[in-house]
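Every protein chain but one is kept in place in this view of the complex.
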Amino acid sequence: MNSNINALIASHKPGHGLPQAFYNDAEVFQTDLQEIFYKEWLFAIPACELEKAGSYVTQSIGAYKVIIVRGSDNVIRAFHNSCRHRGSVICTAKKGNNPKLVCPYHQWTYELDGRLLWARDMGADFDASKHGLKTVHCRELAGLVYICVAEEAPDFDTFAKTALPYLELHDLSNAKVAYESSIIENGNWKLVWENNRECYHCAGNHPSLCRTYPEDPSVTGVGGAEPSPLVQNHVARLEAAGIPSQFTIDAGGQFRLARMPLLGAAVSYTMDGKAAVSRPLGRVHIPDAGPLVQFHYPSTWNHFLPDHAIVFRITPISPTETEVTTKWLVHKDAVEGVDYDLNRLSEVWIHTNDEDREVVENNQMGINSPVYEPGPYSETQESGVLQFVQWYLATLQRNRGPQSLAAE
Amino acid sequence: MNSNINALIASHKPGHGLPQAFYNDAEVFQTDLQEIFYKEWLFAIPACELEKAGSYVTQSIGAYKVIIVRGSDNVIRAFHNSCRHRGSVICTAKKGNNPKLVCPYHQWTYELDGRLLWARDMGADFDASKHGLKTVHCRELAGLVYICVAEEAPDFDTFAKTALPYLELHDLSNAKVAYESSIIENGNWKLVWENNRECYHCAGNHPSLCRTYPEDPSVTGVGGAEPSPLVQNHVARLEAAGIPSQFTIDAGGQFRLARMPLLGAAVSYTMDGKAAVSRPLGRVHIPDAGPLVQFHYPSTWNHFLPDHAIVFRITPISPTETEVTTKWLVHKDAVEGVDYDLNRLSEVWIHTNDEDREVVENNQMGINSPVYEPGPYSETQESGVLQFVQWYLATLQRNRGPQSLAAE
Partner (left out) sequence: MNSNINALIASHKPGHGLPQAFYNDAEVFQTDLQEIFYKEWLFAIPACELEKAGSYVTQSIGAYKVIIVRGSDNVIRAFHNSCRHRGSVICTAKKGNNPKLVCPYHQWTYELDGRLLWARDMGADFDASKHGLKTVHCRELAGLVYICVAEEAPDFDTFAKTALPYLELHDLSNAKVAYESSIIENGNWKLVWENNRECYHCAGNHPSLCRTYPEDPSVTGVGGAEPSPLVQNHVARLEAAGIPSQFTIDAGGQFRLARMPLLGAAVSYTMDGKAAVSRPLGRVHIPDAGPLVQFHYPSTWNHFLPDHAIVFRITPISPTETEVTTKWLVHKDAVEGVDYDLNRLSEVWIHTNDEDREVVENNQMGINSPVYEPGPYSETQESGVLQFVQWYLATLQRNRGPQSLAAE
């Protein structure tokens, strides 16, 4: 397969979609897991989901199962969800709170920091200190928790340093999850990203979103079009007010941050463009500051607004299935029914996600045809897709490392 | 696998069923798609289903997705259902009517003849004439539409020339679909055919059909038994009346046409043997002319009666799943409830299909056993099965061409 992957990469025609196998082949999917999802930092949860010591959530990344848990010292850690005895998963629920991590099979008992505390009848020679839970790399950044299941994690600091000034104003540690949804899109994870990275499809598919979100690529693009005066003025006004807003993109293309204006007088993603939450989340004191848009490949994109925030997490399930989890964050003291209406808060992106699911699924079905031939991207409209594809191919090649070289 | 296929073919014992792998192996199934279904002409729909310009249906053949659409010039054409931009399927419904073919993703817009008419923001260098829909071979024969997804289609004219005189009397262009059913049989497509090509199983399984359909192999067979005087007289009477009826079989065995008598006074496939439709379909003016039976491997068998017609289309889904679609055609001006009763028209073959599904599924289950050993076909009763198996093996070998030779 190494040589196949190299041949596949070589067969990609610049400016065009990826060859079919990248979207539906089982071995390419395994390579994507191995080289991308098992090696890169992934967004896991907003830190506020773990309210107190012992609060945990469980997640899957391909074949890995992970527990993310807040310790007695308030530190958030991540562990592999597999007992060191006979391998059983330890936490079987999606989320919960436990004073210790106790395996349900034979009650081996671990501290919240992963140390094995108790194991019955294991004999005199048994060394508990060698049977603690295996750790997963875990970093908290301004209220967002990222994890990495690789043995050695790549650099996280560059991203952290760049993003922190943008994010800290949004005070996400004082948020709560007002609503969450999780859907399966029957499409390859890269099609989910390609869909996300352009608004060429918006006018034809997203009636709710288009009430507030500008489909103009000179507003939302990544350099395929010069930023419009509108955007330049918007950013200048915010930066002058002490709100970091300048478009910034990682040298390697893995993440991007920028603040952009919404349409007309809109201040939030609602049907009428008015705020969804009366109590602000964070300290972005200019109501029409628009969203801080962030993406971090391969797992997340986010919209941080003055009144709420929306975080998305994508998880590949199979070559043609991807889970998209969306969480709507509001201030932890905002009261449902008083400060916000749940339907009003969530409806635009519930619709938008479902509309995107439909186009992604149609895209996948057509790509599966033996006659599929990658077509040209629009430079004007699809510069973001091009940027994603370039990041993907470069990362695949870099992470495969010697394998890749050996096969050439 | 090439050598495996050759070894498998070589292991077939003449006069006996096929070795197990032909019925349940994933690679043989892929070879069947590649060498048979992706290379041969396949029956798609009765032309009357596309009533007017812009009417379309969509179909799958293995991994291929096809649009069959009637143009403004009334010509029926077929296209691959995949946009030349990012590959999305264009028509997502099973059938419908559109003035243009518009991709739902980014609204690339194609004429009904496949030419790309409009694509937004693709830049000055973009050549729309090179981005028309990819065509699928398509032929209309006496109201029946056949397609072929191969780059170069094999000969269709021999079949067309042979079948036309038989078919044209049935005036299928003036038909309408009164009813259609689609079922999945959990059996290999070749088991569906083997079941279809003999009536050895009829007495034990088809109480409704056996009211009108003769199970006698000297009536329905393909040469394993001499035609009976009954059949000879029947055919002679019809031919004398200008109704082509003589048994005729393709040199290569791919198709057969013949007119055969029903039992006793029966004139149609009904529970009482009387006509199902009071308004005739076509110009076969002798009521007890019986069915014109036609098969065309690998996709269709048909019964054309003086009062209605039934067309079957089989589509392989997996090594052990086959879709069988049945359509009952009546004169376009026949009125339901006046000229025909829907239940009366369809019940015999609805029952028969379901009974066949059950025996095919039992057949598949037993063949899956490691001890399955192909048994002998009855020369008297199963000459049609033998003929199908011979056609299949010969076609597989011919279509594999040089691969086949290279491995020997």
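Per-chain numbering from 1; labels A and B assigned in written order.
In the analysis below, contacts are C-beta pairs under 8 Å (C-beta built on N, C-alpha and C of every residue); 3 or more make two chains touch, one makes a residue touch a chain.
All of these numbers come straight from a predicted model, not from anything done at the bench.
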Kindly state which of the options A:13, A:94 or A:134 is in contact with the chain not pictured. A:134
Filtering B:58, B:381 or B:395 for touch with the omitted chain leaves B:381
From B:229, B:337, B:370 or B:402, residue that would touch the chain that is not displayed: B:370
Residue list for chain A contacting the dropped chain reads 38, 63-65, 80-90, 92, 104-107, 120-123, 126, 131, 134
Could I get the residues of chain B that touch the absent chain, sorted low to high? 17, 194, 200-201, 204-205, 358-359, 362-363, 365-381
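As a working rule, only the chains that are shown with their structure count from here on.
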Whole-Å gap separating chain A and chain B, where each centre is the average of the chain's CA atoms: 48
